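Removed from the display is one protein chain of the complex; every other protein chain stays in position.
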Amino acid sequence: MTADLIGLIAGTLLTLLVLSYILGDNPLYRLALHLLVGATVGYGVAVTTVTVLQTVLPALQSDSPDRVRALIPLVLGILLLFKGFPRWSAWGNFSTALLVGVGAAVAMGGALVGTIIPQTAAVGSLNVWLREGSAGLINGLIVMIGTIGALLAFAFAVPRQPALRRLWNGSVGVLGQIGRLFLLAALGAAFGTALTASLTVLVGRVYAVVTGIQQLLTLIGMSSG
Amino acid sequence: MDRLVKRILPTSIAVGTGLLVLLGYLLPVPPLASVRDELIRWAVIIAAFAFILGFFNLLRVHSGRARKPGGIYSVILILTAMTSLVLTLAALLIPSLRFLGDWWFRYVLSPLQATVAGLIAFVLAVAAFRLLRHRREAGVLVFLVAALVVLLGTLPLPAPAGNWLANLRTWWMNVPAMAGMRGLLIGVGLGVLLVGLRVLTGSDRPYSD
Amino acid sequence: MIYCPKCGTANRQGSKFCNECGAPLPATGLRCPMCGAMNPAGNLYCDRCSARLIPAERVPPEEEKPERPSPPKGISLPSVPLGEEEWLSELRAEALDLAPEEEAPGWPGELEAPGEPPTPEAAIPEWLAELEETVPEAPPPAEKPTPPLAGIPVPPSGEIPEWLRDVEFAPPIQEEPSAQPPPVAEVDVHAGMPSASTTVPPILIEGEEEILSTAPAEIPDWLKEAPAEAPPEYGGLVPAEIPEWLRPLQPREGVAVEEEPTETEGFLSGLRGLLPIGKGLDMPATAQPLLPRAPRPAAVARAELLQGLLSRPLITPPTAEIREAPRQSGWVLTRFLVGVILLAAILLPMLVRLPLFGPPTAPTAEALFATVNHLPGNTPVLIAWEYGPAESDEMDRVAGPLIEHLLRREARLIVVSTRMEGPAAAEALLASRLVDPSERSRRIANLGYLPGQAAGVREALGNLGGRTEAMTGLPASQLDIMADVHSIADVGMVVILAAQPDDLKTWLEQISVANPNVPVVAGVSARIELISTPYLAAGQLRGMVAGLTGGAVYERQLDTGWGREYEYYLTSIGMAQLAIAALTVIGALIFLVGGRKR
Partner (left out) sequence: MTSILPWLLIIIALGVLLWTAIRARRGPVPSTRPLPAFDGLPAELGHSAESGAPILFTLGSGAVGGDRTLTSIAALETLEGVADAAVAYGTPPIVAVGDPTILPLAEDIFLRAWNRRGTPERYNPTTVQFIGIQPTVYAAGVADLLLHERAHAHVLIGSMDEEAALVTHAAEGRGIPQSVAADRLPALGAVYPADARLAIGEELYAGPARIAALPRYIRSLRAQDVLRFLVVFLILMKVLGLW
């Protein structure tokens, strides 16, 4: 009970401190912020450490193949710690190299298999549009033009020969301009959704403060009366 | 030797592992797929060690800042980090002490994190107010309309205006915004693809000189 | 490496046009140290005065390394040969007419006078001037050679006084007299880390005897070779003119003479005291015999002072304060007002009841409710708990009713998360929604945190039984609610609670591979509704609760005690949204009418 009471007070107080940023940056907010940074980092280090231990240690105790499989990353991980010392930093290159290599492949795989191809297919899937009849067809066409335009809006190359450049500006350029509008439509929507989502959180916090104070008051009332 | 350690070996590691993992994605047949997952698991374990690096970097930076004016915050940060580390470790390793970690998470970590996340709403509101101050292209109007439609479309306003707005919002989400989003996603995909190729062909070596 | 005169891009040797901006590139080559004529790269003798361009023992760089990336990546710093020759030639020029006034007292003056690499103060204006007329394409510093102190690696060529070279270009220096000085570019690119980390560069000037010993070898050099440039002034440079502070450093007769390199090739062959290109590098070897008798204390004092000046950081940050841009007009005010209005809009509904909004509508949520309603009892349901405290204020109200509904349907909840804080966040909500805590072990298994994104998910889906319960620490296989659940194949339904697009995508992809026919539903943040709807349309998702609105609708259908809270929330959010919409429009009008400030 008391632990929860203290917690309630602490939580409400901290929330208030952070909320004070809305009225302007101030020492109380900074205090809360530094508390937060410290807390999250400590928490994160603890959780990752324990998770790794839980995954690696059993494997280390087990027999040969698993042990090797656990040992290599362990060694590379320890090598990575050399990055902390400029003199020996180079020994960590193996570990960073593996991270970069694997990460690059993961990202590429995701981009190819998960984004480029499915999205491309989705844009041009005529049959899906037709499910919703003529309206669907129109929407589908709009999406297609918008997507192509947005893609071309990013084109980096610019031909240098005047004639070519004129042609380019006439075709790719114009489509790009249209595409840019669609990009902004998406950005605006993203802005709106982000605002809605974070508003929900903000309201939640204000609500938490109000209820917290209410609870405290009732508790005080009980203790006094 | 020097070159070997600093350049050749790392490059071959990066390229080799990268190609293996990529193969695992492009033809996910049993041996390749499992190799891919194994390598990814390694990457996860190595990344965990990076947390230790990060932790010490944080301590170094803030112990340095602690001596400067306003250093009190850095001191607080270091102390909190230590506390959090100890409490969480205790909670995770010793079941009987779990309540400590839970308390810390529930009454300190959660409210703070959530409230900072809530601040985003505020800064976005300020940005919305000043939208036309900085952006003077015609497109900004599209952005403005989009933001308003999405914002008001979620409101359970009384019919008919409510329904009309809600439908408009749905359409906006599924057609114009969708088009822009897809263009963006595909484009980013292409960018990723090419940086990836540079890395996997060893022409970019962020991990060595 | 050729640097584009227009945009400064580093182009590979021999290209005719710039890779970046297509501008034609100058046929760069070596500038003749004697007559200053530009010679095509690879020339051995100057076309105009046929003076030797490249010392006999030095291979022209482009032959050593045909494929060289630009030494200093990025804002490409001046091309090496040009930079070197230019400031050196001007160094010689200055040296001539400035030598006399070295008599003048006052250290700084003396230091800068003999055209030694300008001190930062002298350096900055040069590129600053460039920066002013920066065109987007042109990274300014690319165009002018910046004096070495401003940080351009200058090749270790003999012309620079030895003591200066120690200060400047420590790593490139090679101890072997025979060894050829590597072109700096190469040092930068390859030796970059290795060389420096292995050969610890001499601390700026260790021990003054280095100066004392080396200076005599060098200073006279440029004084003596002056005639080669302009005979008339020779008179002005007789040793008598050597500034008083240099005199103690003057070599004794004989030593210096045998010191002087004698040119063996070219039409200058036989002449002495020519600029010993690259020769100067063998300083350490020749240094020993040169040690003069115990230096006079005065000399030592001066040398130390000289060191002091030289060993100062290359660029002393100017005292200029950062440009603390005047807070844009009314920034603080705007910020404050928006904040107050926002808070007011949020608080109002909590204080007074505003019957402002009709009941929320969310068809997808209703559909999902129906789906869950038909769930047979005791079904194992895998829950991907992809949100932490940062999102829990929204997501708890999205997930809450869904979880409670599942619990009412007597489902067994198996919780996993690829988020570090996921499991803890899950516990918090489950505790609030689970009526009877003693039920927990029979209803819920929290299998904790899955590191490794997609790979972690894949692994977990394949082997749920192999994990451990996060709260009790028991292996999942020993939990009775996991008795018949070993992998995704044994799961009756999957619920994805996602606040980030990637999480939803990852889970859907992995599940569609692992077990395509298990029904998947989702509770998502309003933020990713846009990204989630396509999955719903494609049928990958059987149902979805999106945002607080969806949660409220679900809650109303389920009719738990939480309705009131949702009402508060919705009204507050509604008010806040209206307020922000109004602010946006007002702001737009203000700035449209008022025009851009500043």
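All chains are identified by letter, namely A, B and C, in their written order; residue positions are counted from 1 within each chain.
As a working rule, a residue touches a chain if its C-beta (ideal position, glycine included) is under 8 Å from a C-beta of that chain, and two chains touch if they have at least 3 such contacts.
Here the structure is a predicted model, which is why all the values come from computation and not from measurement.
**Student:** Can you list where chain C touches the absent chain?
**Tutor:** So the residues of chain C touching the unseen chain are 7-12, 14-22, 69-77, 120, 124, 127-128, 130-131, 134, 136-137, 139-141, 146, 150-153, 168-172, 188, 192-193, 195-197, 201, 313-328, 331, 335, 388, 390, 420-421, 453-454, 500-502, 527, 531.
**Student:** On chain B, where is the contact patch with the chain that was removed from view?
**Tutor:** Residues touching the hidden chain, for chain B, are 26, 43-44, 46-47, 50-55, 57-58, 60-61, 64, 70, 113, 116-117, 119-120, 123-124, 126-128, 130-131, 133-135, 143, 181, 184, 186-188, 190-199, 201, 203-204, 206-207, 209.
**Student:** I need the residue numbers on chain A that touch the omitted chain, in ascending order.
**Tutor:** On the chain A side, contact with the omitted chain comes from 25, 30, 33-34, 36-37, 40-41, 44, 80, 83, 86, 89, 92, 96, 99-100, 102-104, 106-108, 110, 112-113, 116-117, 120-121, 123-126, 144, 147-148, 151-152, 154-160, 183-184, 186-194, 197-198.
FYI, only the chains that are shown with their structure count from here on.
**Student:** Can you tell me, using the touch rule above, whether these chains form a line, ring, star, complete graph or other shape?
**Tutor:** Chain contacts: complete, every pair touches.
**Student:** Taking each chain's centre as the mean of its CA atoms, how far is chain A from chain B in angstrom?
**Tutor:** Computed from C-alpha means, the inter-chain centre distance equals 3 Å.
**Student:** Could you grab the centroid distance between chain A and chain C? Build each centroid from C-alpha atoms only and quote it in angstrom.
**Tutor:** Taking the average C-alpha coordinate of chain A and of chain C, the gap between them is 20 Å.
**Student:** List the centre-to-centre spacing of chain B and chain C in whole Å, with centres computed as mean CA coordinates.
**Tutor:** 17
**Student:** Give me the residue numbers in chain A that touch at least two other chains, ranges are fine.
**Tutor:** In chain A, the residues touching two or more other chains are 22, 43-44, 47-48, 51-52, 55, 90, 106, 110, 122, 189-190, 193-196, 198-199, 201-205, 208.
**Student:** So which bits of chain B are touching at least two other chains?
**Tutor:** 6, 36, 40-41, 43, 48, 105-106, 109-111, 113-114, 116-118, 121-122, 125, 128, 144, 147-148, 151, 154, 173-174, 177-178, 181
**Student:** Using the touch definition up top, name the residues of chain C that touch chain B in the complex.
**Tutor:** So the residues of chain C touching chain B come out as 190, 192-194, 198, 334-335, 338-339, 342, 357-361, 388-393, 421, 424-425, 427-428, 451-452, 454-456, 458-459, 471-473, 526, 529-531, 533-534, 547, 549, 570, 574, 576-578, 580-581, 583-588, 591-592, 596-597.
**Student:** Quick one: in the complex, what on chain A touches chain B?
**Tutor:** It is residues 3, 6-8, 10-12, 14-15, 18-19, 21-22, 30-52, 55-56, 69, 72-74, 76-78, 80-81, 83-84, 90-91, 93-113, 115-116, 119-120, 122-123, 139, 142-151, 153-154, 179-196, 198-199, 201-205, 208 of chain A that touch chain B.
**Student:** Which of the residues in chain A come into contact with chain C in the complex?
**Tutor:** Checking each residue of chain A against chain C gives 22-24, 43-44, 47-48, 51-52, 54-55, 87, 90, 106, 110, 114, 122, 128, 160, 189-190, 193-208, 210.
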